[in-house]
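Quick one: the structure is below, questions incoming.
A single protein chain has been removed from this complex, and every other one stays in its place.
A, B and C are the chain letters, set down in written order, and residue numbers restart from 1 in every chain.
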Amino acid sequence: MDAHATTFGVPSRKMAMWVFIASECMFFGSLIATYLSYEGKSLVGPTPREILNIPLTSVSTFVLLMSSLAMVLALEAVQTGNRRGARMWLGAVVVLGGLFLAGQVYEFREFYHEGLTLQQNLFGATFFVLTGFHGAHVTVGVIWMVTLLVMSLRGQLGPERSLDVEVAGLYWHFVDVVWIVIFTVVYLIQ
Amino acid sequence: MLVSIRLQTAEAVSRERSTLSKTLLAALLLPIAGCAAVESPDWRTLRPVSDFGVLVLDVYGDLFWWTAGIFVVVELLLIYALVRYRSRSGDSEVPDQVHGFTALEIGWTLLPAAILFFIAIPTVRTIFLLQGAPPDRDPLEITVIGHQWWWEFRYPELGIVTANELHVPVGRTASLTLTSADVIHSFWVPQIGGKRDLNPGSENRLWFTPTEPGVYHGQCAELCGTSHANMRMRLFVDDSASFAQWSAAMRATAAPDSAGVMTFLISGCAACHTIAGTPAQGKVGPDLTSVGSRTTLASSMIPNTPEMMAAWLRSPDSVKPGALMPDLNLDEQRIADLVEFLEGLR
Amino acid sequence: MSAHATAAHPPLYAGGLRSWLTTVDHKRIGVLYGVSALFYFVVGGVEALIIRLQLASPTADVVGADTFNQLFTMHGTTMVFLVLMPLSAALFNYMIPLMIGARDVAFPRLNAFSFWTFFFGSVLLNLSFFVGDPPDAGWFGYANLTSKQYNPGMGIDFWLLSVQIMGIASIASAVNFTVTILNMRAPGMSLMRVPLFVWMALVVQVLMLLAFPPITVAFIFLMFDRFFGTHFYIPSAGGTPILWQHLFWIFGHPEVYILILPSFGVVSEVLPTFARKPLFGAPFMIFSGILIGFLGFGVWSHHMFTTGLGAVADTAFSLATMLIAIPTGVKIFNWIATLWGGHIRFRTPLYFAVGMVGLFIIGGLSGIMHASPPVDIQQHDSYFVVAHLHYVFFGGTVFGLFAGIYYWWPKVTGRMIGEGLGKLHFWLMVVGMNLTFFPMHFLGLDGMPRRIYTYATDLGWERWNMIATVGAFLIAVSVLVFFVNAARSLASKTQAPADPWDAATLEWTVSSPPPEYNFAVVPTVNSARPFWLHKYGPTRDISTRTKAQGTPAQPDNPPTRIDLPSPSSWPILAALGLALLGGGALVGLWMVLFGAAVLVFCVYRWAFQPLERTGHPTFGPAPSGGSS
Partner (left out) sequence: MAEHPTHETAHAGAHASKGTYWLIALVLGILTLLEVAVFYVPLLHSVIVPILLVLSSAKFALVAMFFMHLKFDKPILTTLFAGGLVVATAIILSMMLLFGTIGPGAHM
């Protein structure tokens, strides 16, 4: 089952992650389609314009982008057998991912206090479900990264297991590109 | 080679007339046989009584003959191939290994495309005709509101509100505005034409010009809960005179006898029903202003007779399962009073 | 190749219950799918029979209104998610690795997880019967009839949770099989040499990958509406139930192709085998299959022509729908051309394959009618549509899948299945099916809506309804004949040969049933019909040549050992955790959290358990083939 035995010369797990990502495109596509279809159709406020905090979210976006950088550097470190680098960059991914989540928790709490809840209006429902499911994906990613970090600390993450990191990385980057889209269509294009 | 095949076939035909091919033929032609067994079908959708229904039937006619033609040709080809190329017992010969024939395949890619072109043209034309403006510049406006499980009909320009029995004059376009008070329903009178959904929270439109007086069966076509099957209606296409008469009668609010109104009010009926000219102004159930003049009760389920009315009042749920009208536990005396009162509302 | 057909190997299906619960073998998982699907076929069939009894006469009182609504909801949901999809999955699981020359799927344990997730989901759905509150809003579950306000019971919750769980199973399995087909092919098997059945399976996997997420999202919204009080489908708060219709049919139309394409694939294997010719225009068949799948995503609103989307949208979706008729027509013509000039042997699989072609045409042609909105608005939600969809799903899918069952039965069971009873099954089913469903066209044209539990006496619908009911019981008899035939076959002692039909594809090169490791030597493929080439040599001028007696095509260059994945308990336990997580929503938060904990724990144990463990029997070099 190693790369040489497969038809396309791609490890099956890597291909599986790409196939899964294609499926996830449809998942987030449907959520985004609903958000956009219901845009401006709320009967009561708060509206996006009143409530969305662009400076905060810009920082969050930047944090998530930088976590992707840390991710590729972690992969590079694992591939070259650089254990210190692997730990450092995996740790960075965990910290940055955690920061993003913290930002989201803060944002959700703020919105809640300003009267935007799941039940308040269509904007609330579509916004929280879309960004909430994205947050859930980030959470799964962070747990995955912590697992890899622990493996690395235990010395179980040598170059022979770099595919583990690569596949996890694909997931992480995908979660990042989804956020690129959400940041644009939800936050910036109001 | 060719000759030998011909011999084989001739042999096969004369020797067996194989029961297999015969039954196969019979089975695959069963649908056609089924069609033929039905002499001059008079099914409702094929007997339209409005311009709308005729437009729809025209396209259906086109499509039917195209598809029937394709059906016969393809099934015959299939059966022919099966009979002609059946292997005889003991035949171990391997036939020519033909992998394909590109020109032929391109041909039968283009052929359906060409047929579709002929189907698409009347289709698109009719879509825009049906969803365009009504042909009559002064159509009769009617608002249809779906409820679980009955129909509300409002004639804003005539000031009429009624339920389950829709009256329209022959020859004048009726323009319906469709919406729902609860879940999705669908307006369908098969002899008038196609259906259109009644969506809660938005409005749909549908117009038709009835061409033949009569009474036509209609029914909700979108699953709407327990008694979906019982959400029926009657469409009365009246000649102009009787329509005028009907609408005048509907507008004339006869002062109802006060004792009956009292029974109606104290029994709890007024919480849901309106009777014009009385304090009963409930909005949940059908408007009963001239319920006595309707031919049916309970969304066209039962004939409007005193006995049936009494049965309905006694236990709505056993007449129409799931009916939202509660069983008020009325005693027989009160039921009799109510029946007399309601049947008198004309 | 065939030299190993008689080699001794451990019996495939030996071992106790535990070995079935922990198996990761694609063949056993295929059998599990098949047995579950046939069981639910009976369940869904009984539901249908009760429906037909209720409708046999006007104002009948076999079941009440609510029970009737529950029955057709469960019938539809069962037949789509618990019968046709898993029956296709059974054939995919068993045959795909054999047909592409692989020893297993890409992710054997994920495969077990998919099955058990499906299985627990199906159990959860049917548990609703036992709490006395099955779903009743139709298999399409149109909002806002499913809202808490209009449907306060638990039935809808059972339905939405179980279908979501089964959706996860479908996506997991689709990832697995997409990768398997793309990446696990035997050396030399280029994409154009992949058998048509596997090609159609690939299209189906991609459709599942892309179609299940939208329905998952639709269900998430419904779940939030019902559990957390959001208003995605609630008109009073600005939402619209039409959103559900869009998301549902974005899934629902590709789902139609998910259900029919496997059957197209089976027929494309069976017709060439019994006509003793290659499939006519295989590349056209492949591309038309891909095109059908692709176009399937652009036509969802043709289920919504009465919704009121406007003339422009209706036109666009109408024309897109008509386009699908073109690749579908190509398939039918190519099948007929495959028979043309062949030496057709009339065995049971051929009967069902031909039946599928002949009956599917009817469903396809009424489908063209529905592509035209003016016609569709008359036929929509009437019995005409019920007739149409049953010609597609029963005439098309069920006949196609039965062709597959009869075709591969000897391979899977190692026993031949009776031809006489098989043909009886076919004839009863053809007659029964036409008797049941053809009159429904007439009923629809006469204005009978679907999903009604009763109708008035004066409407004139009783004659055709009675005939349809008689037909339904005839179908039941035919299914009974199948089960008798199957039981007799399994009880018989005669071993089926490796290649009973003189077929062309790789699965027939190994014994019946195949050894656990499938291929002692992974074959090298140099043709779209590798086994045929091996038996008959190059196909040019073949007509005078008689069958050469089997000589192995492969040089005997065996590997030293074959490592097979070890059985594992974690997939089934993880699936159980997932089901507890989902079904737990009906019980309480503690159950959800418990399920989640089980799931996470099992996933970790699974991830860190080596796929192949020491101590598990590995297989020595062929041709001895015994376990070491």
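Here is the rule we use: contacts are C-beta pairs under 8 Å (C-beta built on N, C-alpha and C of every residue); 3 or more make two chains touch, one makes a residue touch a chain.
It should be emphasised that the depicted structure is a prediction, and the values quoted were computed from it without experimental measurement.
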Displayed chains contacted by the hidden chain, counting the whole assembly: A, C
Of A:L43, A:A136, A:V150 or A:L188, the residue in touch with the unshown chain: A:L188
Among C:L71, C:M189, C:V206 or C:V386, the residue in touch with the chain that has been omitted: C:V206
Residues from chain A at the interface with the omitted partner, ascending: 1-3, 8-15, 18-19, 21-26, 28-30, 32-34, 36-40, 54, 58, 61-62, 65-66, 68-69, 71-73, 76, 79, 159-164, 166-167, 169-170, 173-174, 176-177, 180-181, 183-184, 188-189
Contact set of chain C toward the excluded chain (per top definition): 106-110, 113, 172, 178, 182, 206, 209-210, 214, 246, 250, 297-298, 301, 309, 313, 565, 603, 606-608, 610-612
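As a convention for this text, only the chains that are shown with their structure count from here on.
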Whole-Å separation of chain centres (CA-atom averages), chain B against chain C: 33
Sequence positions of chain C contacting 2 or more other chains: 238-239
Contacts with two or more other chains, residues of chain B listed in rising order: none
In the complex with chain C, residue positions of chain A that touch it: 1, 6-8, 10, 12, 15-16, 19-20, 22-24, 26-27, 29-31, 34, 37-38, 41-43, 118-119, 121-122, 125-126, 129, 133, 147
Contacting residues of chain B [partner chain C, same complex]: 20, 23-24, 27-28, 30-31, 34, 38, 41, 43-46, 55-56, 59-60, 63-64, 66-67, 70-71, 74-75, 77-78, 81-82, 85-87, 91-102, 104-105, 108-109, 111-113, 116, 119-120, 122-124, 126-128, 130-132, 148, 182-184, 186, 188, 190-191, 193-197, 199-202, 204-205, 217, 219-230, 232, 301, 321-322
Chain B-facing residues of chain C, complex: 64-66, 69, 136-138, 142, 144-145, 150, 235-236, 238-242, 275-278, 280-284, 306-308, 310-311, 314-315, 318-319, 322-323, 325-326, 329-330, 332-334, 336-337, 339-346, 354, 357-358, 361-362, 365-366, 368-369, 371-382, 427, 430-431, 434, 438-439, 442, 444-447, 449, 451-456, 459, 536, 539-540, 542-543, 545-547
